[in-house]
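Apart from one protein chain that is not included, each protein chain of the complex appears where it belongs.
Letters are used for the chains, namely A and B, taken in the order the chains are written, and counting of residues starts over at 1 for each.
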Amino acid sequence: MPWLQRSITLRARPRGFHLITDEVEAELSELERFGVGVAHVFIQHTSASLTLNENASPEVRGDFERFMREAVPDGAPYFRHTLEGPDDMPAHIKASLMGSSVTIPVRDGRLALGTWQGLYLCEHRDSGGPRRLVVTVWGEHDD
Amino acid sequence: MPWLQRSITLRARPRGFHLITDEVEAELSELERFGVGVAHVFIQHTSASLTLNENASPEVRGDFERFMREAVPDGAPYFRHTLEGPDDMPAHIKASLMGSSVTIPVRDGRLALGTWQGLYLCEHRDSGGPRRLVVTVWGEHDD
Partner (left out) sequence: MPWLQRSITLRARPRGFHLITDEVEAELSELERFGVGVAHVFIQHTSASLTLNENASPEVRGDFERFMREAVPDGAPYFRHTLEGPDDMPAHIKASLMGSSVTIPVRDGRLALGTWQGLYLCEHRDSGGPRRLVVTVWGEHDD
C-alpha cells in the first residue's frame, strides 16, 4: 500500500486562527494519485492545534480567537503553571480542546472536504514561533 | 488491502445531539468481513459535528445541548460574524470543540465500541438541513 509522510514547518504566526489548507495541500502533490485513502495532519506541539472549520470569512476566525480568550482566560487565578507567562497554560488547554490532529478522507486524488471546510492552524501563544506538522497519507493508487 | 468508502446523507434533524450509530452501521454491511481495521466517520460541514458518548439515556443528549448553549451562547456580544443568525457562529465553535470526525477500531467484523459508546450527530444549527458523512474503513479481511 502506498504511503506518503512528510514534515512541514509552518512559519511563525500571531496568536489566532489561520487558514492553512492551501499551504498544506501544496506539499502533497502526490495526493492526486490516491483513488481512495485517508490523510492525517498532526501538529508536534502542545500550545498550538489543528481544526477544520469555515474557510471563507476572516471574521469567523477572529470570533474563534475572541471566544477562546473568554473561555480559557489568560492568567486565570486558579492556574499554577504560570512561569512561562499568562498565555502558556491557556494555550495548553486550548490545544487539547481543539485537538492535535485532523483526519480527512481522500477520494479521487483530493481531500474530501466539504465546500466550506478548511484547515486551521490554531496558534494559542502570543509568540509561538514556527510550528511543525507531520502529514501522513495512506490508501490505494488509481491505476 | 481492502477499502470501503461511502457517503451517507443524514436527514435534517433539530438542533441537539442525536444518536446515529445504528443508521451508520446499517450502511456498512461489509464491515463484518474485516478481522482488524479502523473506521473513520467524517462530517463535511462546519456547523455540525460528531462525537462518541453515552448511548442509553436521552437525558444525557439533552444535557449536552443545555451545556453547549451555556458554554457558547447564541449572540454573544463579542461575535462579529453575525450575518447568518445568532446560532451560526456558536455552531462553528461547537463544531470544532466536538470535532469533525471520530475514528473507531474495528475488530472481528464490528466497531470495537465500549458497551456504553454510541455515535452522536451534534447538530448545532436551528435549521441545519441534511448532513453529509464520508465513512472510510480500511483493514484486513478475515479469510
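Rule of thumb we're sticking to: contacts are C-beta pairs under 8 Å (C-beta built on N, C-alpha and C of every residue); 3 or more make two chains touch, one makes a residue touch a chain.
Note that this is a predicted model, so its numbers are computed, not measured.
Touching residues on subunit B toward the chain that is not drawn are 1, 36-38, 51-55, 57, 59-60, 62-64, 66-67, 70-71, 97-99, 102-105, 107, 112-117, 120, 138-140.
Subunit A meets the missing chain through residues 1, 3, 5, 40, 42-46, 71-72, 76, 78-81, 89, 92-93, 95-97, 99-101, 103, 132, 134, 136, 138.
As a convention for this text, only the chains that are shown with their structure count from here on.
The distance from the centre of subunit A to the centre of subunit B, with each centre set as the mean of the Cα atoms, comes to 20 Å.
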